[in-house]
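Here it is, the structure in full.
Removed from the display is one protein chain of the complex; every other protein chain stays in position.
Coming up: subunit A.
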Amino acid sequence: MLPNGEHSVKVVSLVSIGRHPQSGRSRRAEQDGRAVELGLKLAGDNLTVVHAGDSQEPVLRQYAGMGLNALTVLSQEADGDALPLMYDFLSQSDANVLLMGIRAESGESSGMLPYLLAEKLGWPLLSRVADIVHINQREAEVLLALPRGQRRSVTVSLPFVATIDNAAIEARQTAFGPGLRAKINLIENQKITDDTATAWQISPAKPRPKRMKVVKAKNAADRFKAATAKPAGGGGKIMKNETPAEKAQAIFDLLLEEKVIR
């Protein structure tokens, strides 16, 4: 599958506890699952999967059930700050590719963790990765997921951090039994609380008000027009008497200018 990668790179995937969008139950997080999947593709058995939190959390077994022999847990309280733990762990390991989701599905979900880790480690970061096409000891060829289904190819020198987009290959199904049998390597830490966050008030999300279309017309006729008129494009250019070639040229120029054809 990998021409000369031969599973020689050391990949670490970070996983968190997800949240089912409808039921709110904890689950394997969508993007983190993909990060594990991509890690398995790149490193096979050499993949290290790390979670900072409670080692008793049943959801970890869902990750383990993707075919992992072991899982590393950096033990921490629910209100703890994962960043220093992760940083200590990574700076001591010889990892050179770090994969994780874009935003956690629980907690603050600010999506800052990968950036803070990359900044502290001094590694380059790629966000919204759709695939890692090719990797060797020095560099990797990465496909980024752009809006509108576009892809950008980027090469990056190792080591690097990548956040995994929903466009990446879907996480495989988890197997319950093997998940239970996987070993959990617990690394104990002293408690580091996130002091800023404890001052925040957290409440269930209020529905956001819909924006209304406010018509700022001065008189009744204008208001009537605003309510009934068809939306008209502000006077486009009309070409009637030119030759078909000229007309096609005009379209072509517009497409070039808008950069939809390159």
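The rule is simple: a residue touches a chain if its C-beta (ideal position, glycine included) is under 8 Å from a C-beta of that chain, and two chains touch if they have at least 3 such contacts; residues count from 1.
Operating definition for what follows: contacts and distances are computed from a predicted model.
Colleague: UniProt name of the unshown chain, from "Amino acid ABC transporter permease", "Glutamyl-tRNA(Gln) amidotransferase subunit A", "Cell division topological specificity factor" or "Electron transfer flavoprotein subunit alpha/FixB family protein"?
Modeller: Cross-referencing UniProt, the chain left out corresponds to "Electron transfer flavoprotein subunit alpha/FixB family protein".
Colleague: For the chain not shown, which residue from A:Gly44, A:Pro124 or A:Pro178 touches it across the whole complex?
Modeller: A:Pro124
Colleague: Please give every residue of subunit A in contact with the chain that is not shown.
Modeller: Residues 19, 21, 24, 103-112, 114-116, 118-119, 124-128, 141, 143-144, 146-157, 160, 196, 199-206, 208, 211, 216, 221, 230-233, 236-240, 244-245, 247-252, 254-255, 258-262 of subunit A touch the chain that is not shown.
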